[in-house]
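First the structure, in the form of structure tokens, and then the observations on it.
Left out: one protein chain. Kept in place: all the others.
Note that the chains take the letters A, B, C and D in the order they are written out, and that residue 1 is the start of every chain.
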Amino acid sequence: MVPIAYYLVLSAILFSIGVAAFLIKRNIISVFMSIELMLNAVNLAFIAFSRQWSQITGHLQVNGQIFVFFVMVVAAAEAAVGLAIIIAIFRARNTLNVDQIDLMKL
Amino acid sequence: MLTDHILTLITFVPTAGAIVVVLLPRKGRIVQAFTLLVTLVTFALSLHLPTHFDYANHGFQFEENVPWINSPAIRYHLGVDGLSLWLVLLTTFLGPVGALISWRAIQNRTKEFYFFFLIQQTAMIGVFVALDLFLYYGFWELSLVPMAILIALFGPNRGRQAAIKFFLYTFIPSALFLVAILYLYAKAGTFDFVQIQNRLASGSLGLTPQALSWLSLAFLVAFAVKVPVFPLHGWLVDVIQEAPTAMAMVVAGKLGLYSIFRFNLGLFPAQARAIAPLMIVLAVVGILYGALVALAQTDMKRLVAYSILGNLSFCTLGIFCFAVAGLNGAVYQTLNEGLTGSALLVLISMLFERFGTYDMSLYGGLASRVPWLATLFVVTTLALVGLPLFNGFVGEFLVLSGSFAGHPYWVGAATLGTILSATYMLSMVQRIFYRKESSLVLSRPAPDLGFREHLTLWPMAILMLAMGVLSPYWIRAIEPAMTPLSGATPAVAAPVTPTTAAARLSGGAQ
Amino acid sequence: MSPDLHLWLLPIVPFAGFLVNGLVGRKLPKAFVTTVALVASLIPAIQVAGIVTKFGSLTLPHVENLGTWITAGAFHAGFAFQLDQLTLVMLCVVTGVGFLIHVYSVGYMVEEEGYWRFFAYMNLFLFFMLTLVLAENFLLMFVGWEGVGLASYLLIGFYFTRESAANAGKKAFIVNRIGDFGFLIAMFLLIAHFGSLSFSSVFSQITARPDWQGGFLTAIALFLVLGATGKSAQIPLYVWLPDAMEGPTPVSALIHAATMVTAGVYMVARTHVIFDRSPLALTVVATIGVATAFFAATIGILQTDIKRVLAYSTVSQLGYMFLGCGVAAYSAGIFHLVTHAFFKALLFLAAGSVIHALSGEQDMRVMGGLRTKIPVTFWTMTAAVFAISGVPPLAGFVSKDEILYQAFIAPNGGKIFWAVGLLTAGLTSFYMFRLWYMTFFGERRAPEAAQEDNHGAPVHARSDTKLTLEAEPHAHPVHESPWVMLGPLVILAILSVIGGFMGWPEALGGSNWFTHFLEPAVQTAHLSYEQTSVAIATGAAHAVPAPTPAGNHHLELMLALTSTLVAFLGWLFAHILYYAKPALPARLATQLHGLYSLVRNKYWVDEIYGALIVAPVLFIARWLLGVLIDRAVIDGGTLTAGYTAQGFGALVARIQSGNIRSYAGWLALFAAVLLAVSYFGLTAHFSLR
Amino acid sequence: MNDALRILPEIIFTLGGILVMLADAMMAKGSSRKPLGWLAVLAALAALGASFWQAQLPPGTAYYGVVRTDAFSVFFHVLIAGIVLATLLIVLDAVTPETEGLGELFALIQFGAIGMMLMSSAVELLLVFIALEISSISTYIMAGYRRKTAKSPESALKYFLLGSFATSFFLYGIALVFGATGTTRIDDIAAAVGKAVTGGPVSPLLTVGLAMIILGLGFKVSAAPFHVWTPDVYEGAPSPVVALMSTGPKAAAFAILLRIAYGALPALQDHWLPILWWLAVLSMTLGNLGALRQRNVKRMLAYSSIAHAGYILVAFTALSPDGIAAASFYAVSYAAMNVGVFAIISHTGGYDDHLTLIDDYRGLAYASPILAGAMAFFLISLIGIPFTGGFFGKFYVFSAALHSGMIWLTIIGLINSGIAAYYYLRVVAAIYSEPAGSAPVLSVTGPSFPLLLAVFLTAGTTLILGIAPGSVLSAARAAAQTYVAAPSSPAASPATTASR
Partner (left out) sequence: MHLALFIVFAVLCVAGALNLLLQRHPINSALSLIVVMSSLAVLYLLLGAEFLAAAQVIVYSGAIMVLFTFVIMLLNAGKEERTHGSKLAYIAGFPGAAALLGLLSYIFLSRRGEFGQARLGEYLATTSDLSRVLFRDLLLPFEVTSVLILIAILGAVALARKEH
């Protein structure tokens, strides 16, 4: 017997930590990881909500879960592209520190 | 039938010409010649107007009114009345003049020049004939572009800045002007000038007084900048200095003044009266200010710029005193300024072509070298300082005498301007043409006017004299258009016709 | 129904002459130009003569209208010409003297390269002058008014390569413009009050309302006076006339002596109906007149340039005419105008002949002893000098006396006017005889050598002189002028001698025909205040008859004698100072040094005007408006606005640090804000519309 | 089969993309890949035709109601197909045969187009999400396409990281909405929310979720204050790509925003109206002010695109079919003129951006009058001078806003457009002023055939939209009619009636 709200709060916590991590991390890869963290938080929320609606409607609701499934796919794709971009920028600039990727400004 | 589509023809023949210009080859004087031809054709076409104009009725004539875009309800509505009639003719008349004066002055980028020149013609004519606020606004804004580009393209030293300054000066107020137009449309559901005028007059738009005054203000500011009225003239001098003559001729005056007549007096008579005291003061200040500053100039173009400011202020004065004579005079003075000011700029540019400077102090003793140029220069000067039997006098006299009864002291002060204008113009004539021949003058071969230049100047000179002696010919068209404006409420306060009501519904149907 | 006189032909013919000579004259031979010019000035004279013959049969005033010129609402002003006694007199003077001077010019200007230009301008002047005197409404009159100003501008600046000439022309036009400003305002007032500018309508309206006294009429009258002082070179606007002597001498004779400058007097007489209603305005006119007369005369005493002496004397004589009008003796004023036209034109032409003889010399100090060398000039000149000095029975004596007499019998202050006028008469005769002696008597003070330092005379302008019928001036120094020049001199001399008999006063057994002839045009000879008040009471201003001459014959006689005496006194002084004891003037000059230099420098009036008016205006124009307002405030304001916007732009760009984490922080912050806003619905609390 | 017709353009692009990939794989190494570009152009043309053809389909959904073809979706399909067409032509002009990865590029553009198109037709948030990701990811990649340079990968990285960051917010928003309504289908959401609103206070999940969705989409359309990425990314990305990503994904994102605001959550007007109002004001103001001082042309245009997003958002606040129509219309005109500008920039500045500053463009008129004239025309349209699409769009947007009484918004907006004139004019003035000595601009070659085609396409559209906008207008209004139910919501009526 756990209130679904707790799951949601957890997702909120993870999401916020993800945001904070995005702000703190200097290494691009870590920054990217924090995005993954945020996505996971969202997934948790989806699953919690779909569970909630199963209970409200009284029969199984899987829409939320399927959404999560798709998010995973997208995340995978993003990971591939993102890491490719990271490799490209490492080749071009020979650094992985976000603070040094500020050629274009103002 | 020609009469049915004459306005469309006059307006868009230049555009057609412009498109052809783009396709013409870049060699010889083909482009110039063709442009000249186009402007002449336009002028010839425009002569159809006064000959077929019905001087008896003071409504709009040669109307063309077809739907253009059904929603928002925009119509292609053209027409002229006694006010716009002569302004259209002035514009078409200055067309060939501009083409001729640019003949030698514009050596490179000729295609660009004449393309934009012709577009400018269309835009200006369009402003005068458009009777649909949207259409009008279109031409109004369009008229900025060729001007700005040509200034940037041909401005001798600070062209870019001057162009941008001019554009922003006129464009930003136009933004508020557009708000006002849109607001009117939101209320009236139509852009048609006549309908809006009727509805405003009959008060069927349910606009609050302050809404009306804000609207009229938005209109007025946009126009006042374009005229320009005294404190808003910051762009004028730079533009006159930088713009090619053919453009400088048309940049100031008629567009703005016409619009004040048409809209501020036509749509918001009461509000115009409310703000009249301020405008009168500004006008008088402008007259004296322009004249005095002109007095201190050594650069011809700057001098002319300030004199233009002064002379245009006469029109403003005449407008906002709301006397029939004054209004007639204001229109007349607008025409004069367009004609005489242009002539002066043309003459100056001819001097520049010969001696390559606008600095008067370098000139001297030209009268014996170029007698014809000198003669026509003096003639123009006299027209400008308002010597009787020249057009300038008729305009100034009508304005001042008409306005005097209402505001004796201000008009009295304005009359001082006639002394000052004589002073600076004669000083200019003396510096350039009298005294001993200066080293510059001796250093260059200075041929007297050539055939092309005679061709440019004589029509203007003759017209100055004609307008000075036969003014009733022009006034008979102007006066009927002015009489309703002199009354506190427009005479066209017709009841809302079914059509306008319908338009109102369709406009309100969102 | 009076016949159609084709009055419009009068001005048009000279105008045609102007067009022909002006447009094609440069290419044409002198002979042709001459013919055109002379014909163009002769025809009007003939036509006027014709009019004179028919004059009795006309119903006066005779008006011919050629249609509207300016119209607005109820207001109409047309090309309407009018003929009455006053006009006729002016016509005779303008066309007659005008033609004579044209003839004279043929000889005088023959060597000028701008020959065609000169005659074109002269014809143009005739056109405008005739328009001025023929006009039936103020507006058309103003056309002539400004037009003659233009012609005078062009002719003064005839030698435009000379800076001084160009300046003089400009000065003349601008000063006149100041006067015209008054004229314009007067016209605006007239329109405002009468809704018309036609003489007949305005005057009839006034006469219909005897209760209109002073008030706006005074205002109108005073503004008209301002106009008149400009055109007729009266205080305070006289300054342009002496400089106008830069023009060729015939111009000075025609425009700056005989005709144009008298336009002011004519205008006052023409509009006397208005002035009669404003005693104040009349007093002003009289005061200005007498003051100018005396003031200019004093300056004339010490001038050494022969033309400038004449110029100041012109100013002074015009003062007399103003005095005449000022005491409501319009006919007297006009009479003096006529006689003055004769002898002053003569004086100038003769002076021109002298200058011509000395090939350009204008400085009297180097003249002298010309009596024998140029006899014709001498004798004609003598006639003119006697005339202007008021030696009976010559023209000047008669007309001037009429004015002095009228001033004397004029109410309040009349005596003072008379006294000053008398004194001025003395001065006049003094400086005229001074001129006479310095020019023609004694020994030639400077031989050929002096011809080098002749400041700015025609010869200088003759850059490339072509030899013509005229002998090369430098060839033989002093020579009498050709008859084409002397002819007019003689005719004018005769007129100056006998001209006075037109208005020979009853007091001396004459009929004073001139005055009676003008009566209908300028009624109300006198209208003292008492009579005015009576007039108001009786409502018949013009019923009051001029005081019967009979009573005053004795007085008039006495005054005539006095002034004659004064005239001879002036002569006497001149004789002593400049003939008997030529050394005396120099000594006097050193003794009364202060006064001398004051007068010698024309009271520094030009300098004072320069310092008090011109300089401040220029300062304001250049610095206060040109720099402070235009540059600093207006341009500066524009720039400031631009920079402010750019400043904000910089602020916005500051967000763009280029650092991803900053951007993320930015996003996170606004995400929170957005959520909060949306959750708490903050924005529901204010209206977006 | 019938269902397939409702996604015909997408199918065409899929096939086109795959075809290009296969051909690319088969072509000999080192041989020019440009023919592939023309292949893609054909595909784009076909897709364009297909989109037009779809107009005559009866409105309806397919694939169990996840996509919906109606006037609205057709409108944006045509727009996107057009944009892609122009972009492909620009690419063909910009690149050299040596440019690496050409084949992939042409494929990517087409695949990206599928995403954008689906965004405008999806009525299932899941599909919306995926479509969004497709278009985003493809643009991330293209942004970094000039990987040898320092700037291009950086712009890709920034776009990618921040984009994903925003996406996760968007996703969270969807989750919350789902949590509040239990569905991810637009219509069902609308129904559920409608009930909820009438039922009583709105669930905070909805409002917060809405806010997050707006954030996500606001980021995609680069509306202030979520615009921060725009200037850097535009500056670094290859010009042809900027032409695409500044118009295509934007238009699609606006389409979604319209769908969600008017289709899914019209009942929440009171909540999203103020938000969009503020976004509009901020976007217009920050965009224009920021552009004032820019010296780099692409960066300047990035700021200007922020401002233009603001103008479109103004139309949202009109709450009337006119508003929707205006937004759609503006999207078209903006796409036309902006793609046009970037077409010329990509030719003049080159694929490698060797001309970047405004001053570098001094005297373009002397090098190539055609390019200069066209560029001037596009800039003038961006300023909003009459008889151009830019003006009519602006006019229509603000007239719609004013109709529903948004006076202040209108005033702010038009004053902004006045200020904006300055930085566009600087370019125009530069183009038309004397070049400095031996400026590199003078070596600019005349336009190639594909570029001419692109310029003709865009300039023609811009002009027609300005002179005879009738047909496009009616299409936009028809599209707007899809939401004719929208303004019947409580909040709108008083305002709109008040303004009558």
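Quick notes on this one:
One rule holds for everything that comes next: contacts are C-beta pairs under 8 Å (C-beta built on N, C-alpha and C of every residue); 3 or more make two chains touch, one makes a residue touch a chain.
Predicted model only: the values in this text are computed from it and were never measured.
In the entire assembly, the chain absent from the figure touches the shown chains A, C, D. For the chain left out of this panel, the touching residue among D:Pro204, D:Gly350, D:Pro369 or D:Gly470 is D:Pro204.
Even with one chain removed from view, chain A keeps its contact list with that chain: residues 1-10, 12-21, 23-27, 29-30, 32-34, 36-37, 40, 43-44, 47-48, 50-52, 54-56, 60, 62-63, 65-66, 68-70, 72-81, 83-88, 90-91, 96-100, 102. Mapped onto chain D, the footprint of the missing chain covers residues 7, 14, 17-18, 21, 62-64, 66-67, 100-101, 104-105, 107-108, 111-112, 114-115, 118, 124, 126-127, 130-131, 133-134, 137-138, 140-141, 144-145, 147-148, 153, 156, 203-205, 208. Taking the complete complex into account, residues 657, 659, 661-662, 664-673, 675-676, 679 of chain C touch the chain not shown.
The rule we apply is simple: only the chains that are shown with their structure count from here on.
Distance between chain centres (mean CA atoms), chain A to chain D: 26 Å. Here the CA centre of chain A is 98 Å from the CA centre of chain C. The multi-chain contact residues of chain A, meaning those touching 2 or more other chains, are 22, 31, 98, 101, 103-105. Counting partner chains per residue, chain C shows two or more touched chains at residues 653, 656, 658, 660, 664. The part of chain C that touches chain A in the complex is made up of residues 653-654, 656-661, 664-665, 668. Remark: chain A residues 19, 22-24, 31, 98-99, 101-106 touch chain C in the complex. Contact residues on chain D toward chain A in their complex (touch as defined above): 126, 129-130, 133, 137, 140-141, 144, 147-158, 160-161, 164-165, 168, 171-172, 174-176, 178-179, 182-184, 231-232, 235-236, 299.
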